[in-house]
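For this view, one protein chain was removed and the others were kept in their places.
After this line comes subunit A, so read on.
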Amino acid sequence: MSQIIDRRRTTLAAVLGALLASTASGYAADDTIKVGVLHSLSGTMAISETTLKDTVLYLIDEQNKKGGVLGKKLEAVVVDPASNWPLFAEKARELISQDKVSVVFGCWTSVSRKSVLPVFKELNSILFYPVQYEGEESERNVFYTGAAPNQQAIPAVDYLMKEEGVQRWVLAGTDYVYPRTTNKILEAYLKAKGVAADDIMINYTPFGHSDWQSIVADIKKFGSAGKKTAVVSTINGDANVPFYKELGNQGIKAEDIPVVAFSVGEEELAGIDTKPLVGHLAAWNYFQSIDNDANATFIDGWHKFIKNDKRTTNDPMEATYVGFNAWVKAVEAAGTTDVDPVIDTLVGTTVPNLSGGYATIMPNHHITKPVLIGEIQDDGQFDIVSETAPVVGDEWSDYLEGSKDLISDWRKPLSCGNFNVATGKCGGNS
């Protein structure tokens, strides 16, 4: 038995050796493939990013159990950029030029992604970015496996209009680029749907805002104008707990004024008593409560890996899962870990996602995702009340003045991230 396996391994290795020799890869001498993990393990973002580091380690572990990639084991190189944006760029440089990683999984905030972009372009490497973001970007070296605004925000608003008959909108967010851009897109979308300017209230709060009394009272006041009102929340991570606590304390129930959030998932809810929040909504492309075999296997394996069966799974974890498997598949199809062939092979690669369908990497380096709307349950999980067909990520929003003429297509011969269809030139609006 062991002999057979051994023989298989030898033939596999021989084939691979030939393959690698033929591509004259600089990594041919190494006996592992290095995978970079660029997530903050300390500082303010550690709360969200540590989980993603563990997810990549878990996926690598699973892949190695299956024999690795191209007959080689995967080896994780973990660095800690400490929630410090310039440090992200430094650490990315270290991963690519010193550790010679073949691919990097990392970043959470948009500003950290913007900070590493020049490094990835200069050194030509691949970054998988697993978090929902504001769009308005498409780079050759980055694959965006989180949601673009049209894969999260707009379907959520559609759901509220149709199912809840909402006519008045509060767009509440933390004051930084993701909420500002998303709310700009939503405002344009709502106005296009015939919502009057008086029926939209936009409110921004500083990072880590903890005193929500007046804002919740304002929302209550805005909501008592005789029209059905809903809150669309792009409030960032940590400020959510006091916000929801205040909603609960002031007795605003989901039946009266539902809140739909784009940044609240299972992890955030783990810190609060969710009984007063039952019925408030979240829009994501994945929920832990999705009922299918692939998800059950993923959660089971995750619990075993992390040795804690109370740990939740969440949307960015699924995005990491999709990105990781797409990279593995592309590397196997290309037969090399070299950056250029892998980037070309990645476009069009289709892998199963955890919501029972498939995710395809599109020419704009975004992926297809179904949009799920979930209602918060009293056990901190989400009950899925709506699910769309897979939606293609739209990097340049059609609802923004500056980007509606732009498209992105990284396939040859166009190979452009900001092609202007009005002027027929690559290079944005200039």
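As a convention for this text, contacts are C-beta pairs under 8 Å (C-beta built on N, C-alpha and C of every residue); 3 or more make two chains touch, one makes a residue touch a chain; residues count from 1.
As a working rule, contacts and distances are computed from a predicted model.
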Point to revise | Protein name, per the UniProt record, of whichever chain is missing from view ("Urea ABC transporter permease subunit UrtB", "Extracellular solute-binding protein", "Chemotaxis protein CheA" or "Methylamine dehydrogenase (amicyanin)") | key: "Urea ABC transporter permease subunit UrtB"
Review point. Which is it among A:177, A:241 or A:426 that touches the chain not included here?
Key: A:241
Practice item. Taking the full complex into account, find the residue in A:203, A:388 or A:415 that is in contact with the omitted chain. Key: A:203
Study note, to complete from the structure: Among the options A:267, A:318, A:394 or A:409, the absent chain makes contact with A:267
Review point. Which residue, A:254, A:299, A:371 or A:391, contacts the hidden chain when the whole complex is considered?
Key: A:254
Practice item. With the missing chain put back, which residues of subunit A would touch it? List them for me. Key: 42, 44, 46-47, 50, 163-165, 175, 203-206, 208-211, 213-215, 217-218, 220-221, 223-227, 238, 241-242, 245-246, 248-251, 254-256, 258, 267-268, 270-273, 279, 375, 377, 383, 385
